[in-house]
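What you see is the complex with one protein chain gone and the rest in place.
Letters A and B mark the chains in the order given here, with residues in each chain numbered from 1 onward.
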Amino acid sequence: MPDAAKTRHVGRSLLRREDRRLLLGQGQYVADLVLPRMLHAAFVRSPIAHARIRAIDISRAAAAPGVALVLTGAELARLLPTIPDHQVVLPSKWRTTVRHHILNPQQALLAADKVRHVGEAFVVVVAETRYAAEDAAALVEAEFDPLPAVVDPEQGMRPDAAIVHEQFGTNLIAELSVAKGDVEEALVSAPHRLKRRFHHHRYAALPMECRGVVSAYDARSQSLTVWSATQVVHWVRREVAATLAMPEARVRCVALDVGGGFGVKGHVYPEDLLIPFLACKLSHPIKWIEDRHEHLMCSCHSRDQIHDAEIGFDNEGRILAYRDRFLVDCGAFNPIGSGVVYNTIAHLIGPYRIDNFAAEAKVVSTNKVANAPYRGAGRPEAALVTERMMDLVAGHLGLEPAEVRRRNMIRPHEMPYKLGILYRDGEPIVYDGGDYPAALEQALAAVGGLAAFRERQRQAREEGRHLGIGIGCYTEGTGVGPFEGATVRIEPSGKIVLASGACPQGQGMETIFAQVVADAWSVDPDDVVISLADTAAIPMGFGTIASRSTVTLSAAIHHASERLREKTFAIAANLLECGAGDLELRDGMVGVKGVPDMAVPLGKVAQAARPGWDHSRPPGIDAGLEETYYWEPPTVTWSYAVHVAIVDVDIRTGGLKIERYAVAHDCGVVVNPMLVEGQIIGGTVQGIGGGLFERFAYDSDGQLLTGSLMDYMVPTASDVPDIALAHQHSPSPLNPLGVKGLGEGGAIAPPVAIANAVADALAPFKAEFNVTPVLPEQIVAAVKQATGRTS
Amino acid sequence: MKPAKFEYHAPATLEAAIALLAQYQGEARLLAGGQSLVPMMNFRLAAPSAIIDLNRIPDLGYIRAEAGTVRIGAMTRHRAIEFSPLVAQHLPLLAEAIKLVAHLPIRTRGTIGGSIAHADPAAELPMVLQALEGEVVARGTGGERVIKAMDFFEGLMTTSLRNDEMIVEVRLRVMAKQAGWAVEEFARRRGDFAIAAIAAVVERAGEHCRKARLATAGIGEVSTRLTAAEEVLERDGLSDTAIAAAAAKAAELVSPLSDQQSSAEYRRHLTGVLTERALRRARALH
Partner (left out) sequence: MAEPIAIRLTVNGKPYEGRCEPRKLLSDFLREDLGLTGTHVGCEHGICGACTIHFNGEAARSCIMLAVQADGAELTTIEGLANNGEFHPLQQAFHENHGLQCGFCTPGMLMVALDFLRLNPKPTEQEIREALSAVLCRCTGYRDIVRSVAAAAQKMRSSGSR
């Protein structure tokens, strides 16, 4: 870990260097990109949830003004026959140990034989303007033979269900199971048992910037550039190159300013491949910018899991057995394979000591938009089950929910704690530090304390008002592999250049990694030049998903810098005619320890490192002052938090106000406190959105009922409370800086903290809230059911 | 989401606008604020052959108080209404309701004429027109006529305006100085259309309720007056019991809609709750 005396920028709330261009309106998002001769694409999207495409007539569309090309899925399949299988695959360590069975219903770039969800594209139009392309798209005539729509995973598993992907003969496209201990025996012998069904509903990331791809082919160099609003530039580049049978060296993928991702931009979509194909075919740059209506019906949705969970516990509320069987409503495709579903399994146990555990998951195809990761990626679903169960156990025994948690929480002295099951990287889960009980106390204190609240609640009830308190705890595996890379290079100008395949979407990476590099090299952050999200800047990269970039990139920077420092010192020693061991980095220079005058600027060392005539390298030292290091994490490192919500429920309308909300959070060493808080608050508000407002609704024919922002309700500034934050810092032992990931965490606990709070507020009515979102109508119905009358 | 092509006209006079309306025989749409029309056109849910832009016609936006009536030109922006001292003084119910209409940038452009002609069942202004027993002045090729609020809203987003008619003015009687009033709206988020809303105006005379007016938004297909509930109050006064009875009556009277957000039963339930709350607040204002 870095020397405390030398750390100068990590830990400080440096203002962001990204801000200037964004505040001046000079950001460059993919929609802002204009290239000469650029043409615009628009898609014809299925109006029906499940059908065979009988016939398509594109003649009127093709003849429309300004149209360059109209292409059907069938025609495209003739031009581009083989799309490589690009479902995410978990490492062999996991595959050979965890019981699983996974099929890949790979999505065609354009649907050819069938359409499988409302919104699936089956024709693409390219025209001079987006307006003209949409006009032509409206002229495409298609005939469908409708098939029954599968809109519910249980329905999808019945023997008479229509099959979404006929080649599999089933809608059950994945099954996984994990167990430790003997859950059957433990359930049977437990003094108490509780069984419940939970549904964490379907909602999604909804970044303010929709997706978009611009691509241009340069005939002179036979090279292709793809600008995509993506979180994974190297993955996009790899798939584009494979699909178009081009060397990767001839394909460059860049993400410009990306207006939020949160996971929905974290994999390769059909458009990422189709737009580059069209650019090559038409020899024009092609631009496609997704509009919001499209976004709601083709960018991936998330969550949507139904859990049947059973818990066995003793008279003290200690959990003896935990069994969970759940279904994932996967939608029509499954690009991330078992990633999300296994995340749920791995996070069910949470911060608790549970010796007997079994989880079985089934992933089911339905005629809805594909299900892929969104901030939390399977963990919020797990938290809903576990944290509601904690409250139900408490209710059953007449205990405080906080007390049940305390009795089950793993204690700090038990760290590192082996959970007994694997993470999705194939490694055994080991909680690597932290104090869960202290976080619980901190969060409760931050809302004014539990005892004080219970007194307020009692008084309020006498006045006919209903306050409630709800807790949500979680642990979160962060900084997952397989790797991330950093190239660190010192320029003759003295600037330090950092290049990486990490892909920012608002996290402030240009700022925080300047802080990390500045500390590593004892320079000013302004002297660090950063290149991210560009495959031309570094050969290999993974990208930014799964709360991983702070951990993986800071470690890669550390190791690259360590190696480069050795070389730097060797050359500097040569220049200064001293021993390398006498040297230190200070203020942009390499100098002899204790001798202020004997120093040489880093830029001079870089000049000295040049190849050819008049270099000043000692023998045996190769030219150049650059190192690339791909850091492969040993496994994930574990963040955690406790969320507490206090709600004021109007039982007559069902309306509720979140009166107070607190988060006690641990992400290890903090690089930039201001940015960390921004991430936690942002995630928490998205979680509140999921818990109360946001919802995708489909009817029984698979029609999407929430196709605009009027229907899909994103929380606004007046819908969310101010959020109190408390911090703990248990440094990670798994990376040089001791950092842990935090990008997703905020979104994990709010739905269940709110459900618990509402159930607590309605305790006199013995109402349970095991389904999200918690809606006013449900509150009114619960009160009516309990009292037998409407109030 | 780009609109389909249309012929565009920006007439300089009211007469020219009306002539164009008649010429297109229902195939043209008037562009006032555009805050409802343009989104529909962007979704291509509306694809009129022609747009008649009213924004170049002078003197269609005004707020005047004359002889006990406030006359508001059809092109008056919500924003002007929000900050109008005349409205604050003479039509406090409108002043309160206008703040619930969407958000400031929408109110910059949205117009009272546009909102009332559009007749979205969940919009606040038709409800205010009903509660204050306002009048709509319509002009067409056949001349001008005055339509009472109760006769104006016919069905889901349908008014009694003819194809060649447009609203030119909205008239609202100055509220009585001793009137109590309230708007109770239930929406998921601030600025949303109402899931259910009740506007109440009451005038007391000693122990009695001389006049009660109750109007809805968001509940059914159209904004309605709850006359039978008003009669309960005018007969029995404004006691807690009478208010509860009027609220129960209101819940019976409505024909609530079901949609992906809320069931009809829940809207009916809200009708009763909001009526009671609106009346209690209106009574307290007295």
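We adopt the following convention: a residue touches a chain if its C-beta (ideal position, glycine included) is under 8 Å from a C-beta of that chain, and two chains touch if they have at least 3 such contacts.
Just so it is clear, the model here is predicted, and its values are computed rather than measured.
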Neighbours of the unshown chain, displayed set only, are A, B
Which candidate, A:Leu206, A:Ala241, A:Ile286 or A:Leu467, sits in contact with the chain we can't see? A:Leu206
Could you tell me which of A:Ser46, A:Ser561 or A:Thr684 touches the chain that is not displayed? A:Thr684
Just name the one of A:Phe262, A:Tyr342, A:Tyr417 or A:Trp521 that touches the chain not displayed here. A:Phe262
Touching residues (missing chain, whole complex) on chain B: 1-8, 10, 31, 34-35, 38-39, 41-43, 51, 53, 55, 79, 83, 103-106, 108-109, 189-191
For chain A, which positions touch the chain that isn't shown here? 15-16, 18-20, 22-29, 31-32, 34, 131, 205-210, 257-260, 262, 289, 291-293, 505-508, 674-675, 677-678, 681-686, 708-710, 714, 716-720, 722-723, 746
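Criterion: only the chains that are shown with their structure count from here on.
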Contact residues on chain A for chain B in the complex? 130-131, 134-135, 138, 291-293, 652-655, 693, 697, 705-706, 708, 710-711, 713, 715-716, 718-719, 776-777, 780-781, 790
Within their complex, chain B touches chain A through residues 1-2, 4-5, 43-44, 186, 188-193, 260-263, 266, 269-270, 272-274
